[in-house]
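Left out: one protein chain. Kept in place: all the others.
Order of writing sets the chain letters: A, B, C, D and E. Residues in each chain are counted from 1.
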Amino acid sequence: MNIKDLYLNKQVNDSVYQIRNASYRESEGVNGYYLMRLGDKTGQIDAIWLNTNDINLKVGDFLCVDGKIQNYQGRMQLKVSSAFKVSANSIDLNEYNMAAVEESVLKEKLTTYIDQIRIKPLHNLLKEFLLHELYKDFSRAPAATFNHHSYIGGLLEHTINVTDICFNFIPIYKSIKPDILIAGALLHDIGKIYELEFGESITYSTKGNLFGHIYMGAQKFQQACHRQVKFPEYLENQISHIILSHHGLIERGSPVEPKTLEAILVHKADTTDADANAFILSETESAGGNWSISRALGRMIYLETPPKFELR
Amino acid sequence: MNIKDLYLNKQVNDSVYQIRNASYRESEGVNGYYLMRLGDKTGQIDAIWLNTNDINLKVGDFLCVDGKIQNYQGRMQLKVSSAFKVSANSIDLNEYNMAAVEESVLKEKLTTYIDQIRIKPLHNLLKEFLLHELYKDFSRAPAATFNHHSYIGGLLEHTINVTDICFNFIPIYKSIKPDILIAGALLHDIGKIYELEFGESITYSTKGNLFGHIYMGAQKFQQACHRQVKFPEYLENQISHIILSHHGLIERGSPVEPKTLEAILVHKADTTDADANAFILSETESAGGNWSISRALGRMIYLETPPKFELR
Amino acid sequence: MNIKDLYLNKQVNDSVYQIRNASYRESEGVNGYYLMRLGDKTGQIDAIWLNTNDINLKVGDFLCVDGKIQNYQGRMQLKVSSAFKVSANSIDLNEYNMAAVEESVLKEKLTTYIDQIRIKPLHNLLKEFLLHELYKDFSRAPAATFNHHSYIGGLLEHTINVTDICFNFIPIYKSIKPDILIAGALLHDIGKIYELEFGESITYSTKGNLFGHIYMGAQKFQQACHRQVKFPEYLENQISHIILSHHGLIERGSPVEPKTLEAILVHKADTTDADANAFILSETESAGGNWSISRALGRMIYLETPPKFELR
Amino acid sequence: MNIKDLYLNKQVNDSVYQIRNASYRESEGVNGYYLMRLGDKTGQIDAIWLNTNDINLKVGDFLCVDGKIQNYQGRMQLKVSSAFKVSANSIDLNEYNMAAVEESVLKEKLTTYIDQIRIKPLHNLLKEFLLHELYKDFSRAPAATFNHHSYIGGLLEHTINVTDICFNFIPIYKSIKPDILIAGALLHDIGKIYELEFGESITYSTKGNLFGHIYMGAQKFQQACHRQVKFPEYLENQISHIILSHHGLIERGSPVEPKTLEAILVHKADTTDADANAFILSETESAGGNWSISRALGRMIYLETPPKFELR
Amino acid sequence: MNIKDLYLNKQVNDSVYQIRNASYRESEGVNGYYLMRLGDKTGQIDAIWLNTNDINLKVGDFLCVDGKIQNYQGRMQLKVSSAFKVSANSIDLNEYNMAAVEESVLKEKLTTYIDQIRIKPLHNLLKEFLLHELYKDFSRAPAATFNHHSYIGGLLEHTINVTDICFNFIPIYKSIKPDILIAGALLHDIGKIYELEFGESITYSTKGNLFGHIYMGAQKFQQACHRQVKFPEYLENQISHIILSHHGLIERGSPVEPKTLEAILVHKADTTDADANAFILSETESAGGNWSISRALGRMIYLETPPKFELR
Partner (left out) sequence: MNIKDLYLNKQVNDSVYQIRNASYRESEGVNGYYLMRLGDKTGQIDAIWLNTNDINLKVGDFLCVDGKIQNYQGRMQLKVSSAFKVSANSIDLNEYNMAAVEESVLKEKLTTYIDQIRIKPLHNLLKEFLLHELYKDFSRAPAATFNHHSYIGGLLEHTINVTDICFNFIPIYKSIKPDILIAGALLHDIGKIYELEFGESITYSTKGNLFGHIYMGAQKFQQACHRQVKFPEYLENQISHIILSHHGLIERGSPVEPKTLEAILVHKADTTDADANAFILSETESAGGNWSISRALGRMIYLETPPKFELR
């Protein structure tokens, strides 16, 4: 049964979900229990599995579960009665891709954005780097381990959203340099491919922990520039700056703050999509009622269904 | 001579500019001097006027000046050699409206946005409140005294930009309630009309200092709701919440943080347009060169002209 | 048995307490348990109730409990052995009002303060607004959901304390405007009536979550002003400013900072009474010993009983 | 002419004021100028003195000045046309004591407070320490070099205000230990006597810079305890804690945070009187008008004269 | 079995460890459980003991335990199957001293440092104060209750490390005054002897909670100065300042910030040794693997064993 179709007191039988997060806890008694977040392509749900004597679960594993949906502090929680692990070989991974949009649609949008780049060396670089060299990883990587777009395919979905937002800025602010803005939006989070490992599970890589995605994104982009013949230094500088400054503030981990209009706008689009996605995920996890707690935003969110209004 | 046409060492004769900021300083010698920011509809420039024995200047006054453009710490500065005040009666105020877009265009966009509202009571309220009752002030108010859109007409320009940005979010995030988002964007800064005084000069009103625009915006909106017959409380709550939370964080002066998707998005659009406008104003004030200091952003900004690139 | 009479290892039988806070937890095993704060008019105590299979508790409910007092991390905790819910109909709610002072005494003090107001329109407004229109809610509302005065009647008690403190400032600072100070103290937290719901339980109202008590307090006060005939705008501005600025700093959620002597003093009296009340509540919850943890203050508090001193 | 009697455009002749602050600045031309704050017992005023070739001024000096009052950025400023130093020997220092209350009145209040202490060893200590050993310095010390009570006698005035405020808390909070509260209030800032030097001028002492008044206050109090015979350790601890924690937070320079009700209340009274005094000083420095900038509070303050109201 | 010799799945029988931390928790079921940190002189380990009906444990107690090492969230955890308390009388306390270096070695280094002091009165004071009066406590005190050097003997070990680091600064910065630097390093944390109680367990003393070690360190040092004949005030001031400012910032609890080169350097050496020791402790607690969580540092630490490298 798809996660989006679950509701309070619903019985779950033989459903296979992917473990997005799992932590083992122990309290009184000999046996411990698992708190998990399970997901499929339609959503995510918290789960608790008691009496789990002799099983070792990790993020990315697939579980076939029986259980029932209960209300835990205003959010739905799947109380697992029994479960067993399922080999990833027998799974169609596409069923566990949570991106709101199909990968083929995202790829088409990516291709279209790259085709709008008019500066020839930049167009070439993006085509080779994003559509060929990197595409397999770019289309599978998550955008985070927890807060937003934390699922296979999340990075590409987030990237396209940020680029959509940036593209819409072009008619509003006339001094925008469109090719730099679009390229910066497409490349801003490319370091996530190297910061995270996302084979079966989503974790930080050793380099991710030691270097961070901001450093690795700029570095990998510059290496791609140097593989081109005479890639213009002006473009390399502008786009590297966008990658390095996209967290917006020194305090948020950017070694430099945005010093161009394009860097400001990519930063704003990035934080907009991160918060919007966090809200939307929190919405899907609500157990119903007008209010729910969003862990990613750290506050209550208001979800009352609007009444019918008189329309014009 | 229009401000946008000034350049280093340019001689200025008999040009009439409006005072956007003025502070009187005194040092060695009997006479003091004025540091000012002068503007017309094409831009703004810092100015210094020495030997100003017996004149009292205030924001909003019009000055007819002679002088010359010099470089002061990387920004252009008009060194005034002589000047006299000009009565506002003899001035075409439109020549001093800095909005990037004509008021008639802004009004048309405002009208179009209101016409897209499908919920009837909300459409009625916006039409009466923004296009009739408030329009004269709404179209003249600045959006700030200093940092961004700090000129006659700035509020409407900022409001339309924020609404443009929000309108573009609609196809990206499917759970948006479009009428609430658009109405929230149009109304978010309405309190600025009451916070600022903008007859001849731009200053804080007594109520602006005592209450702030966030409080007054929500209050005036709710009063408008109550003048309607049976305006739906759900809409009043949602849109008041957008106004109250649009600074995004308690620490930035919002008494509540955004708890709906629409409130998050209006906040993001607001901060995007504020920073983008601050960058663009700073750009116009540069004395040339690749780098300039942006006082509004508090950092260096990078303005190097791109070289010619090979296009596709 | 009254809560103030409980002590370590005391047996509790058939005592009825009100639930001030309750959260349901689950760990190993099929059954969950409740962590609660129970109260009556003499105090509050933490409680734990294990094996609570099939009961749903909420703030405001009344529980008839058996159990025993144990020491949990330096604070007294009632370990419930059995319990059942009691209907609110059968309860004398006054027995669960924690205010340190009887309501009739508080009302008399309120009346006396209002009678000291010499400015006629302000006197009229306070009399009508606080003693008539609002009194029923004003005298029942709590001042918070958790930290201080979080019980029925807490708002009036807190308001009178703040007004007592302010009244005492009058002979100390000669430039105080006494009527404005007293009126501001009486009205500063009036928004709590609308921010909180306190029928059976104490929770945030929808408007409380969306608008906050600072906004609603100023708004309701201004509406009361407008119901008067020609209420002086100067007084409306001064007192609204006190309400809006009484958190003292932008970072604490006030949209404006105190700009009058009276606003500074109401803010100081408010924070003084909040911290003093938090200390006093923490004191009553100690399990004995020289030191206890105050959750509301976030630090250890020192409670050693003084030795006998030689008196003069 | 007394400072409180000055007004815009007033001519000043042969008036002797004390220098509260002085900084020498230099700009174009051979000669520098002084920016000063001048005071007498009725108030303080900013002053500028140009063309000051060959004079060396320091805080505490007395100047006989001619000049005129001008408006400088909304505050009154005395523009000195000529001036000369006057020897302190020829001055009645009482004319330059700014405390709002006569020293004899303050001493009487101090004596009364000490006489209300019922615990004999504490009463003895306060009498000997504050009324005999320390009284000469205690009654002359300022409470700060800049922000509040920054004048001869300021410490005693501030101390009595804080004690007045604390004394008024006693009937409000029943668990207060009155003797400890009053003694803590009287002693909280005693370290200022050692932190500041206030012979002719007010500056930090070497120990003041190296140790701070919080450390020195607690240390000097404990030394006074040890000079008594068997002073109760409980009292020494409680009152030392009040002194050490009276800034309220680690971040404000207190090595420990208030852990007793009396320490919380002395801290609250201290910050109340500091801000109230800063407001009142700023009020006296205004150049008229409804708004003035308070440098001590860092914000605009609202000073509009109230209209006549109908009284009861 | 020594703690450093434990490894995953290792069986523990009849081993006696000291309790460094213990907190009692309760969840579902009648019985509670203890979370503890156990230690001997070779290290520390987390432990959990379920079904602990009727035992009361406190920090400093000795436990004789049976159990097994398990992996709990990447750190080793001893799961206790049975345990009983052992009287401290039967224990050789040296076996539970965690200092990395023998006390005799530390004492020798302390003596050597004191012998290098060339200023006679300072040499005398250090010899009498640290080697005689205080030595017994100085050599037993821990340096903290939790984060670093939180074991018997930790203060002396930390002090010698800080002095080693400072001693090494002398040839690097020529304007250092060596005697003041070394004396400041030796004395900087002397207040810990009074802030902490460390008979059987490590807890804050009443004065520690009320005054803090910074105040008490400076006070006890000054008292030692005053017991000398004519101890130079310059030295008393310099070294007291080092003690008072050694946390480096007002926000970290120092009432004054470092205003001499020696005070800056003692502060830097102190923070260096605190973080290095926290890292090293966290290292010993890892359950193996390349990454572990350091609770003291609040972040992941990287512990991958280096491969073999080709050496020169």
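FYI, a residue touches a chain if its C-beta (ideal position, glycine included) is under 8 Å from a C-beta of that chain, and two chains touch if they have at least 3 such contacts.
Being a predicted model, the structure only gives us computed values, none of them experimental.
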Contact set of the excluded chain (shown chains only): A, B, D, E
Contacting the left-out chain in the complete assembly, out of E:125, E:202 or E:265: E:265
From E:16, E:35 or E:119, residue that would touch the chain that is not displayed: E:119
Which of E:34, E:169, E:194 or E:221 contacts the chain that the document leaves out: E:169
Touch with the omitted chain, as defined above, among A:218, A:281 or A:301: A:218
Residues in chain E touching the chain absent from view: 100, 117-123, 161, 164-165, 168-169, 172-175, 177, 232, 234-235, 241, 257, 259-261, 264-265, 268-269, 271-272, 275-276, 279-280, 283, 299-302, 304, 306-307, 309-312
Hidden partner chain, residues of chain A it touches: 206-207, 209-212, 214-215, 218-219, 222, 237-238, 240-241, 244, 250-256, 259
Contacts of chain B with the absent chain, listed as residue ranges: 25-29, 31-33, 48, 50-51, 72-73, 290-291, 300, 302, 304
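Going forward, only the chains that are shown with their structure count from here on.
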Any chain that touches chain E and chain B: A, C, D
Numbering shared by both copies at the chain D-chain B contact, with half separating same from different: different
Which listed pair, A-E, A-B or B-D, duplicates the contacts of C-D in over half of its pairs: A-B
Most distant chain from chain A by Cα centroid: D
Residues within chain B bordering two or more other chains: 206, 209-210, 241, 259
Pairs of chains, among all present, that meet the touch criterion: A-B, A-C, A-E, B-C, B-D, C-D, C-E, D-E
